[in-house]
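Our next item is chain A:
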Amino acid sequence: MTISPAAPLLQVRDAVVEYTRTDRPAVRALAGVSFQVAEGEMVGVVGESGCGKSTLARAMTGLAPLASGEILFAGRPVEPLRRRRRPARLLPLQMIFQDPYASLNPRRRISAQLADVIRATGKGAPGHRPIGDLLERVGLPAAAADRYPHEFSGGQRQRIAIARALATQPSLIVADEPVSALDASAQAQVATLLRKIAREDGVTLVLISHDLAVVGALCDRVVVMYLGEIVEDGPTERVWHAPRHPYTQSLLRAVPVPDGTGRKPMALAGEVPDPGRPPSGCRFHPRCPLAMDPCREEAPSHGDVDGGGSVACWAVHSPEARANAIRA
Partner candidate 1 sequence: DQQPAAAPGGDTLVVDTAFNAKSLDPARMFQPTDFYAESALYDTLLKFKGNDLKAPVPNLAESYEVSDDATAYTFRLREDAVFSDGSPVTAADVVFSYNRLKNVKASPAFLMDGLTVTAQDDHTVVIKAERAVPELPSLLTAPNFGVVNADQVKAQGATDAEGADKSDTAERYLNTASAGSGPYVLEGYSNTSQIALTANPKYWGTKPAWQRVVIRNVTAPQQQLLNVEGGESQIALDLSGRQAQGVDRSAFTVTSDQAPEVLYLAASRAKTSATADPEVLAAIRAGIDYQGLLQVAGPGTVQAAGLVPQTFVGALAPTEAPKYDPELAKELVARSGVTAPKITLDYASDYHRLAGLDYATIAQRIQSDLKKIGIEVTLNPAPTATSLQRYVDGQTELALWSYPPDFTDPANLVAFGPGGFLAKRVHWSEKDAPEAAKLTESALAAKGDARAAAYQAWQRVLNDGGPFLPLLVPTTVTLSSARVTDVARNPITGIDLGAVGKKQS
Partner candidate 2 sequence: MTTPSPAHDLLTVTGLSVKLRTASGPATVVDDVSLAVAPGRILGIAGESGSGKTMTGMTLVGLPPAGATVTGSIRLDGRELTTLSEPGWAAVRGGQIAMVFQDPSSSLHPMLTMGRQLTDHMRRHLGLSRKAATTRSAELLDLVRLPDPKGALRLYPHQFSGGMRQRVAIAVALAAEPRVLIADEPTTALDVTVQAGIINLLDELRHDTGMSILLVTHDLGVISALADEIAVFYGGRIVESGTAAQVLGGARHPYTRGLLEALPRLSTETRRDGRGFVPIPGVPPTPGSLPAGCAFHPRCAHAAPACQESRPELLPLAEPPAWHRLACHVDPWRP
């Protein structure tokens, strides 16, 4: 794949995704999200349940049509997947789903499922790998091809799903909570595998997870979402050690650390609001310890911060507001 090094591999521009519901206002699961992924990067997306992480993943791969905005892959738009076959140029953009039990057809052998994908990608394509190789690449014996999904554990199934993605020779894999459904040891195994693939095969990875630790341990960059919006974006180290958005701060403080000291995590007040009726202004303000008048009235826009990345917060970007906040 040849793209100019300057252009990012994936660009999300002001993406909006809505789900319509009968009898109730539509949910804006993505309320104008913009970010980019450069080739070879490993980007993590974190946020609470329902904040739109999966929707973002689906939008990026074309499974969720955009209400507005655009998403470009390798410089060209990602068309939503309709009844037509997916265009070949989008095949390098793959996705891995959360539920390893649902992502394989329980009624077909592994070999049949992989063969379908290989055939679709084009058997003669350069660099194409036979099924056995694919399975070995993800740490399974080639003989596994003859078996049915129910004969595998969750971690193994997730590996098979990764093998299926690899069959298309992907350049970007969007992984939506790939390890959340797995046991601690399986989690580590699959996460390690993903990182290995990303490093060794040069696959760009967007990893979505509600588990901050997983993202922190794997990704170079972190994107923090809240209620359909990105509130903070930056290199993992900066976000971890100097989180600027009050939400990111709360999120980090809520993670319990297994050090045996008995230290209690800090709770974040309030509940995630109904995305169908988001709060005015900054969407986080009802739960924000630093909330002040401008927050209630106008949504903050993203501004760069020291140490890399950007944050959308009035308390960060308006000095006088900040002063007020501190005084209060």
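One rule holds for everything that comes next: a contact is a pair of C-beta atoms (placed from the backbone, for glycine too) under 8 Å apart; a residue touches a chain by one contact, two chains touch by 3 or more; residues count from 1.
On the choice of candidates, all candidates are chains of the complex that A comes from, given by their letters.
Model, not experiment: these values are computed from the prediction.
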Options 1 or 2: the chain contacting chain A in this complex: 2
Residues of chain A defined as touching candidate 2 within the complex: 48-49, 153, 155, 183-189, 191-192, 195, 210-214, 216-220, 236-237, 240, 250-251, 253-268, 271-272
